[in-house]
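Apart from one protein chain that is not included, each protein chain of the complex appears where it belongs.
Order as written gives the chain letters A and B; numbering starts at 1 within each chain.
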Amino acid sequence: MGLNKRDVTLLVIVAILCLFAPFILNPFPEGSAMAQFNAGYPDLMQRLVIFGIFAIGFNILFGLTGYLSFGHAAFLGVGSYAAIWMMKLLTMNVIPAIIISVLVAGLFSLLVGWISLRRSGIYFSILTLAFAQMSYSLAYSVLTPITGGETGLQPKVNDPRILDGALAEGQTPRANLFGLQMNQSYEMAVGDWVFTFNAGYYLAAIVMLIAFYISIRIFRSPFGMMLRAVKSNQQRLNYTGLNAKPYTLAAFVISGMYAGLAGGLLVAMDTQVGAERMFWTASGEVVLMTILGGAGTLIGPVLGAGFIKYMENIVSKINKSILEQWFAFMPDGIEDLLVTLVYPFIGKGWHLTLGILFMLVVIFLPGGLVEGGQRVGRLFKRKKPAGDKPDGKTTPAE
Amino acid sequence: MGILEVKNVGKRFGGLQALGDVNLSVKENSVHAIIGPNGAGKSTLLNCLVGKLIPDTGSVMFDGQSVLGRKPYEINQMGISRVFQTPEIFADLSVMENMMIPCFAKRDGAFQLNAISSIPSQKDMIERAEHMLEDMNMADKREMHAGSLSRGDKRRLEIGMCLSQEPRLLLLDEPTAGMARADTNNTIDLLKQISEERDITIAIIEHDMHVVFSLAERITVLAQGTPLVEDTPDNIKGNPKVREAYLGETQEAA
């Protein structure tokens, strides 16, 4: 496959995790008190891998070139709109929808990138932010005929759908892959456990694996090396006869296409879209995912996306009575105190936890979870005579 | 007709005439030094040659083609490589990667979307980079982080990177500034060896007389933005005009 051993191992591990996610994410038996913390249901699993794709793509831009875009949600949104129009006009089959979402997002990011990349640093960030906010505002207001404005878009029974033919009255259009419906699931009961295998999830997971594979290839390619050179020293790059602009633009467009792919898949799984998907907080979220996992590393963004979406699910489900159960073994006064202290960070307080976590990572662990893992790993290795990097500095992880 | 022909170049920054009327001709395969006291316009002249600045007047021809108005990367692709005063390398990349990037730039030009082939499969590029590392005596450091090299090694690496592009003209901007004596001598030896072994023209801007007189075949003395005199090192040494312009500076440098 053109990968070295370590990368193949990484890819295989991710593939295994994806394949067995319905088991791994459902550790608690059905009906037990902890069952609500199971994450192995289709909707969440789909989000885990789709946002993984989004973050992998963002990392190709930010992780390699260091250009911090604050507007990538716009490409995700554009991809979503393109996909839903495919479903309205052509067919409910997800393949054309996904392809068109990648293409449209690619074209849009070419335009935005071509303009934004005339500047770098903070100016670039603000330009991308401005573009994204503009797209959001337009989608919400003037472009209502195309975007559905506040209500958003869904496929309707009476849409033309040239390839599918007319639907019978009362039937709802469902996204499918050559007849295999995306919301189709197979449930397997083992003892008290129930595991759900969902068609849509596995489609998204396969796409994610392909996306991940491509990103490894890009990281290991001469192109990837040039992108890291852009981040490291643009002056030297220019005086080495290389034109930084097309390199960064290519990275920008590739990451925009990844975002579009994620947007298309979101629509394939859940056939609706609204403008809020393009809001700048959504752009901020993918930044968070990438940084939290470890920008510039291969696996980091996948970890970050998984971690954030998983924690969001778990943490926002914890409520006061669950907390009280957990701390019930404590003496009353301490129990109350603990509940009061922890309460702001759970349930609706998820964003607070996320914000704090994010600050902590940026302050203490700029390499994200991946660097954290490496540090822990090094702690265990330290007992042996050090064969480590002589400078003792942390180097960006691969 | 030299490989580099600078004619009537002038550059003004606001009220300051940085370059007056500079004429300069660098012969192919020679080592030409440009010296001058601080503020003589050496760096401004260099920046005009590589596309960082555009002169107000005059022309700069490299091998019969004008370089004016071209971007630095285009000028580099014409065959001019530049070594900076403080080594400019890709500090976050490995030594080997540093050496490979100019090899790719030489083969593929200013941009090539080579996103799917893997680096290990680029055998010819690896070979070339390794060869150059050996020439620079840095083969043992190939996996090191370039940022963690010593100053002297960074300089070596930078020169090696420039050479691996097989430039026809190598421009050096005070290549030994801030270096210890031993590193300076090493760099001089390296440059001597390069000029002897390769078909290459070297233009060097330098402050340190020791470096200039050990390397240069011709010397242009720049003072207040205009060339004072151009001659062989021996004649320059005895030239009273140069002494005047340099009084104090030479003693400091010696």
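Simple rule for what comes next: a residue touches a chain if its C-beta (ideal position, glycine included) is under 8 Å from a C-beta of that chain, and two chains touch if they have at least 3 such contacts.
Assume contacts and distances are computed from a predicted model.
Q: The complex lacks one chain in this depiction; which UniProt name from "Succinate dehydrogenase/fumarate reductase iron-sulfur subunit", "Branched-chain amino acid ABC transporter permease", "Bifunctional protein PyrR" or "Glycine cleavage system H protein" does that chain carry?
A: The chain we cannot see is recorded in UniProt as "Branched-chain amino acid ABC transporter permease".
Q: From the touch rule at the top of the page, work out which displayed chains the omitted chain touches.
A: A
Q: Write down which of A:Q133, A:N183 or A:S316 is the residue touching the left-out chain.
A: Touching the chain that is not displayed is residue A:Q133.
Q: Of the residues A:I146, A:M359 or A:V376, I need the one that contacts the missing chain.
A: Missing-chain contact among the listed residues: A:M359.
Q: Per the definition of touch given earlier, which of A:R6, A:K320 or A:H351 contacts the omitted chain?
A: Only one of A:R6, A:K320 or A:H351 touches the chain omitted from view, namely A:H351.
Q: Please output the residues of subunit A touching the missing chain, sorted low to high.
A: Counting only subunit A, the missing chain is touched by 66, 68, 115, 118-123, 125-127, 129-131, 133-134, 137-138, 140-143, 280-281, 284, 287, 291, 344, 348-349, 351-352, 354-356, 358-359, 362-363, 366.
Everything that follows uses one rule, which is that only the chains that are shown with their structure count from here on.
Q: Counting in whole Å, what is the centre-to-centre distance of subunit A and subunit B, each centre being its mean C-alpha position?
A: The answer is 46 Å.
Q: Going by the contact rule set out above, which residues of subunit B touch subunit A in the complex?
A: Against subunit A, subunit B makes touches at 50, 71-73, 76-77, 81-82, 84, 88-93, 97, 100-102, 104-106, 108-122, 125, 145, 148, 161, 165.
Q: Looking at the complex, which residues from subunit A come into contact with subunit B?
A: 2-4, 217-218, 220-226, 228-229, 231-233, 235-243, 246-247, 250, 254, 389-391, 393, 395-396
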